[in-house]
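If you scroll down you'll find the structure; I have some questions about it.
Here the complex is missing a single protein chain, while all its other protein chains stay put.
Chain IDs A, B and C follow the sequence of writing; residue 1 opens each chain.
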Amino acid sequence: MREEKKVLLRCEHLVKEFPVDRKRAVHAVSDISLEIYEGECLALVGESGCGKSTLGRTLIQLHEPTSGKVFFRDAEISAMKPAQFAQYRRQMQMIFQDPYASLDPRMTVRDIIAEPLVTHKVCESKEAVTARVLELMDAVGVPREFLYRYPHQFSGGQRQRIGIARAVALNPSLVICDEPVSALDVSVQSQVLNLLKDIQANYGLTYLFISHDLSVVRFISNRVCVMFLGKICEIGDSETIYRDPVHPYTKFLMNAIPIANPHLREQEKTLLEGEIPSPIDPPKGCRFHTRCPYATDRCRAEEPALREVKGRQVACHLV
Amino acid sequence: MLKSIGKRVLQTLVVLFCVSLLIFILLRIIPGDAITTMMGEHANAETIERLTKEMNLDKPFYVQFASYLRDICTGNFGSSYTLNKPVTELISAAFPNTVMLAVFAALIAWVIGMVCGIIAAVRKDGILDRLFMGFSLLGVSIPVFMVAMLLQYLVGYRLHWVDISGVKNWTGFILPAIALGWNSAGSIARLTRSTLVEVLQEDYIDTAKAKGLGQGAVLLLHALRNAMLPVITMMALQISSLLSGAVITETIFSINGVGRLAVDAITSRDIPLLQGTVLFTTVIVIVGNLIADCLYTVLDPRIRKGA
Amino acid sequence: MPKKSNPLQDDFRTEMAAEREALAAQLGESDTFGDKMRRLASDNKLAVFSGILIVIFILMAVFAPLLTPYDFDEMDLMARLAPPSAKHLLGTDELGRDVLTRLLYGARVSLAVGVIPTVFSMLIGVVLGMVSGYVGGMTDAVIMRLADVVLSFPSLLLAMVIMYTLGDGITSIFIALAITNWASVARVVRSETLSLRETEYVEAARSMGVKDMVIIFRHILPNCIPSLIVLFTLNVPSAILSESSLSFLGIGVQLPKSSWGLMVNMGRTYLYNAPWLSLVPSAAIMLVVLAFNFLGDGLRDVLDPHLKNS
Partner (left out) sequence: MEEKLLEINHLKSYFFTRKGVSPAVDDVSLAVPKGKIVGIVGESGCGKSMTAKSIMDLLKYPGRIVEGEILLDGKDLTKLSARERRRVRGEDVSMIFQEPMTSLNPVVKVGKQVREAILTHQKVDRAEAKRRVLEVFRQVGISEPEKRYECYPHELSGGLRQRVMIAMAMVCRPKLMIADEPTTALDVTIEAQILKLIKTLCETTGMSCLLISHNLGVIAQMCDYVYVMYAGKIVEQGDVFTLFDHPRHPYTQGLLASIIHLDEQRERLSTIPGMVPNLMHLPEGCAFCNRCGQAMDCCRTKKPELYDLGGGHAFRCFLPGESEASHA
């Protein structure tokens, strides 16, 4: 399987900065290159402000990159004009974090799921649209009889299902899931995660799964990319990374998760000190050095590049 | 902080320029032949010629505008042709009366409005709340002239409590100030209530209560400081509506103020006087808003540090 | 269409059965526009009453000729300044004209002045506000400075100057009020648009490739409508008040036409011997304005609790 991996989306030296004022900018994504392979689920993990959401949005051109290139299959979509890009747009869809804010409160379930179909004029008639919407509702498990209901009548989990139906309506190749379960209750969270996995299998989708929750990522993804302050720390197969994290930040991140087993709590944990630095004025050298207990002078001066260590890519001078 | 205030001052200057341009266009360009409009059909040739020269009406548009700008920057608003006095002189004679009236009205309105609003918010859905809010809606809905005339008729004519023949000393300002402040009191009360009710729902109010603070302390130290911010904005906006209302109040109570000058200027078609009074009041409004903005910046640390 | 049968789907079905049951219970309490209106009707009797009052005023204005035996400028010189009586329910004015009749006819002008300029100012305000909020940048700056300029004037003075420029007459009043009132509408719509533009469902639409114009009409405008309804009900009375102020100062509606403001103005001379002449039309203005404000308040409570100080 490893041999026949085909690249679906690829970015090279992608940079995204949001200007704060004339002099300063938020360095949300700094010089990131990565590939997303067809059929996989790549997870972007990191704490708030690490740029994972921005990276996802920049990859599908919701934000215009400050510099760098994005290729979809082999077409450079970052250089395209809007008209030219339109046909690629339908290949990339998105599922959002907040199921309460991502559905227009004034539209019925039918209109919400039909919006991408109507926009890209895939169906000939209104009846065809409705038929397709019903089909999608079946697929995500929203009962058909709620076709003409409004979103506020549904619970968070149901809304998220509607959001998923909307995202897969056009049979896209790539779906960006931006924290799709973090706003949901524990018991509903696992339902939606199962659904996402089913949908991926049934529709042959590729996921870019953005999350701060390492457990969720563990379940859903094949590959993990750990980010810190706009940079990749570590990227590789989930199995490899979860079994043996190499980058100090990844280690601390995994260590910090409260484990639901009271027998493990007496183990003394080493915790990260300090706060996350501001992305407006990121530290020089390795961006993690201000929090890293192992930081050396080299870390403070020189930015580490990604290199192959133990079957995955790591950006750290010390490993 | 200085930077944001500086930016605001710059914006104000742009607005001031546009305001003077707008007044210029409205009063000099559109009415066609300004002089005939002003003098009616009975003007003699000589006067027309003199006025044309005086107002640069024979020059092209931009020259007119330039000299007009130069004039208003040096405080020279020309002279009123009906009253035969410099406009500046007329305004500076009338201005203290308007200020007195507006300040009186504002004091009455804001104190009463805020007190009622606070009580209504604290006793939300109680009898006092309903009573005050009913009254404030009445306050917002009654036209200024109706309050003025009712007061004049009842208090002045029927009860003879105050002299209504004219304004001789500060007591003469009481009725006009009440009439003028009535509306503002209503809207301040309503806004104070609604923001306070909202602020009282905030998490930090729970925090303050959890600390063990009493209701009064929670209200004074935490709720009001936050609720006052929009109210201050509203007060600044009311400078404008108070000056609008002053036009009517001054007319009814025969107070020699800027508003009445403006009405006189319109009825007698006195362009220099109208232009002077309108520009003057507008500048007051703009400066008032600027001060309120600066005050807001000082009171709200989130804006102060430019977050 | 990839749709192979999946054993995993089955346990999904059982989940669904439970969910459907819970959903059905939940759907009982929807909250659509109709529900909100019903809530308004059941909870806020004052707002309902105000609505009825407004309808009555409109009907009275429309059917004025049917409701009164007099003509609106019919003079009865024998009965000048007559106090209210059976013959003249609200008395007569200085020329012996029936006050009630003039009030009914005046309602036509006052209500028209309330509605027509408000419609125009709302149109201008909505378009400019939405463009300003959605496009941003230079366009936004220009439109907002323009609004600042208009809002810098005490509104009555600006209206007066415009009336001076355009000359007297009812059309001038419409224009003057439309010009003075659009700016505050534009500000509200702009801030609404700004916050709507940042919502995830607008972002979702953009991620699907929906065009900007479609987003504005499909997502932003419909979500502004509750605020616009409230804004409209609150702007009508303020326009009525402005017109009456202008007419009161003698720079609005001119004789022989009549509006409530003008009636107040004409009656002011006789304030001490015939107070009803100015107080009756004042009270009419107050009633209509109050009714609109109560209705607007009620609507705001159910439709749009966050819209304040418009």
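The criterion applied here is as follows: a contact is a pair of C-beta atoms (placed from the backbone, for glycine too) under 8 Å apart; a residue touches a chain by one contact, two chains touch by 3 or more.
Being a predicted model, the structure only gives us computed values, none of them experimental.
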Option touching the unshown chain, where A:G56, A:P99, A:G157 or A:P279 are the choices: A:G157
Touching residue (missing chain; options A:V7, A:V20 or A:I259): A:I259
Contact with the hidden chain (one of A:L42, A:I77, A:A139 or A:V188): A:V188
Contacts of chain A with the absent chain, listed as residue ranges: 47-48, 155, 157-158, 185-191, 193-194, 197, 212-216, 218-219, 238-239, 242-243, 252-265, 269, 271-273, 275-276
Interface with the unshown chain - residue positions in chain B: 201-204, 206-214, 217, 221-222, 225-226, 229, 299-302, 305, 307
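Throughout what follows, only the chains that are shown with their structure count from here on.
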Steps needed, at fewest, to go from chain B to chain C via touching chains: 1
Chain closest to the middle [Cα centroid of all protein chains]: C
Chains most often in contact, by C-beta pairs: B-C
Set of chain A residues in contact with two or more other chains: none
Residues of chain A that touch chain C when the two form their complex: 60, 62, 86, 89-90, 92-94, 96-98, 101-107, 115-116, 119-120, 141, 143, 146, 149-150, 152-155, 158, 163, 166, 170-171, 191, 194-195, 198, 201-204
Parts of chain C lying in touch with chain A, wherever the complex brings them together: 1-4, 6, 8-9, 12, 15-16, 19-20, 22-23, 26-27, 30-32, 199-201, 203-210, 214, 218-219, 222-223
Residue numbers on chain B that touch chain C, as the complex places them: 11, 14-15, 18-19, 22-23, 26-27, 30-31, 137-138, 140-146, 149-150, 152-153, 157, 187, 191, 194-195, 230, 233-234, 237, 240-241, 243-245, 247-248, 251-252, 262-263, 266-267, 269, 274, 277-278, 281-282, 285-286, 289
